[in-house]
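A quick write-up on the structure given underneath.
Removed: one protein chain of the complex. Kept in place: all other protein chains.
Showing subunit A:
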Amino acid sequence: MKEILSGNEAIARGAYEAGVKVACAYPGTPSTEILENTVRYREIDSSWATNEKVALEVGIGASFVGARSLVTMKHVGVNVAADPLFTLSYTGVNGGLVLVCADDPELHSSQNEQDSRNYAKFAKVPMLEPGDSQECLEFTKLAYEISEKYDTPVLLRTTTRISHSKSVVNLGERTDQVREAKIEKNAAKFVMLPGNARVRHVVVEDRTVQLSKDGCCMPINRVEMRDTKIGVITAGISYQHVREALPEASVLKLGMVHPLPFDLIRDFAAKVEKLYVVEELDPFIEEQVKAIGIPVVGKEIISICGELTPGRVRKAFGLPENAQTTVEKLPGRPPNMCPGCPHRGVFYTLNQLKAYVSGDIGCYTLGFMPPLSAMDTCVCMGASIGMATGAVKVLSPEERKKVVAVIGDSTFLHTGINGLMDMVYNKGAATVIILDNRITAMTGRQENPGSGHTLMDDPANAVDFELLCKAIGVKNVRTINPLDLDECRTVISEEMERPETSVIITDKPCVLIKREGIFKAGAPLQVVEESCTGCRACLKIGCPAIEWIPASGKKGKAHIDPLLCNGCDVCSQLCKFSAIQEAK
């Protein structure tokens, strides 16, 4: 049967067809939809973990007792999971284990552009890289075979354009050839004490050599001979751009990007007049080809930053560019927090209080944008609290008071909680605001241990953040309604004054969670025109539902779009003239 699937959907399908029993992940764009699709196959136990390290550990546990498991994350997630990954390379697997890491060249929604292929080399595990959805499905299945045959975890690398683009896929059946999960003790293989690990290290090195050899006759590493003037080594999405831009060129398309099939590369190099490597981000293939003494052109013509497009490949090869229409400069259209978002009032308050806001990753990172402009740092998931601790260590007592760390519920459970334990333990005097909207909102509303539901939609325990914070030693814990600006201002400024750790928890859910009715149903607000003086106070919260209607000669007036307004009531609290009221 044929279907049009995204790369992520095809990977989920591939895992299903490969007989996978356990799938675990932490959501992260562009990898998120893989688990949102494995959940459609009830044969697979799919779950969200609190972070990528835990997700991988769950996968490892299932693998060690014999089941095939799938673990997925975005590129920066691999940084979090790196610890177990490197040792898993030594233990190898029992049931096949595939770790999908989704890179984001061009930083469509990430904080950096790192190239995960380096992890494959660093951790010494094979990595496959599909070039379209059909390959996503096939390579996933193949990855399980390689995993079990070579006793290794296998990395499957995608990039945003593979994860999120769709193409036609032929579907197959689920295999039931996979063994039953059962306990098989083998301490020499699974307990990595130095004595055992030394033995396994040799196995790992031999494995890489063997894979490099065997890779030369794997059909996923294929030579397509056309005109021999130009030969291009490429992989993944870059292959598609090369075929588009240089239809006549000969191509060595690598399906396995680590370890490289060096004999195949030598063969191909000998057959063409001039050799190129076309790859996104790092010169990963290029440097290794150069290291075996083959001259090749790569990053001299293709940028190390950003993603490729057919146009960029054409330009690199000096081909004429297509005629393009140029247009005049336009206002930008950045994303914004939703109308009625519970984060808005908190950021408005932090701006008013001139706080130094140590930020984190989630919807609330958008609090950085004007007019809220209330975020001063953002490095990685879970970092805001630790960074606040570091800042208060060196600031004067007066400046210390300004330091506020913000973190979402999911991010707090991900890795923020460690930072908070450290802050309490080391007596860091900063204010921490847990923006609990009861969902992992930024990636599209995934459940987490605070939400009360699992990925498979079973009811679950919901973490009590107040109790949790008290249990790790925070004495000052207060819960506020983030839609009440007075309450926000009073509580936040009081806690900022306090010379010890305090935690403030906000308790309104994300407006996009359908199951919780947050606001009075169907109660958009409106601006009473006669009362509006044009003071612009309500514009300071940056709600997309509030529009400024300039009037000729006079100052103008605010207007609320009734189709967008969610009736959160935050804007009306800013209007000194009571011009914003419930619509009649």
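As a working rule, contacts are C-beta pairs under 8 Å (C-beta built on N, C-alpha and C of every residue); 3 or more make two chains touch, one makes a residue touch a chain; residues count from 1.
Going forward, contacts and distances are computed from a predicted model.
Participant: Per UniProt, what's the omitted chain called: "histidine kinase", "Indolepyruvate oxidoreductase subunit beta", "Phosphoenolpyruvate-protein phosphotransferase" or "Formylmethanofuran dehydrogenase subunit A"?
Facilitator: "Indolepyruvate oxidoreductase subunit beta"
Participant: With the missing chain put back, one of A:Ile546, A:Cys565 or A:Ala579 would touch it. Which one?
Facilitator: In the full complex, the listed residue that touches the missing chain is A:Ile546.
Participant: Looking at A:Lys2, A:Lys185 or A:Lys576, which residue reaches the missing chain?
Facilitator: Candidates A:Lys2, A:Lys185 or A:Lys576; residue touching the omitted chain: A:Lys2.
Participant: Looking at A:Arg40, A:His108, A:Arg222 or A:Lys393, which residue reaches the missing chain?
Facilitator: Of the candidates A:Arg40, A:His108, A:Arg222 or A:Lys393, A:His108 is in touch with the missing chain.
Participant: Residues on subunit A that touch the omitted chain in the whole complex?
Facilitator: Against the left-out chain, subunit A lists 2, 4, 29-30, 108-109, 132, 160-161, 164-168, 237, 240-241, 243-245, 309-311, 314, 321-328, 330-338, 363, 366, 369, 371, 442-444, 512, 536, 539, 542, 544, 546-548, 550, 556.
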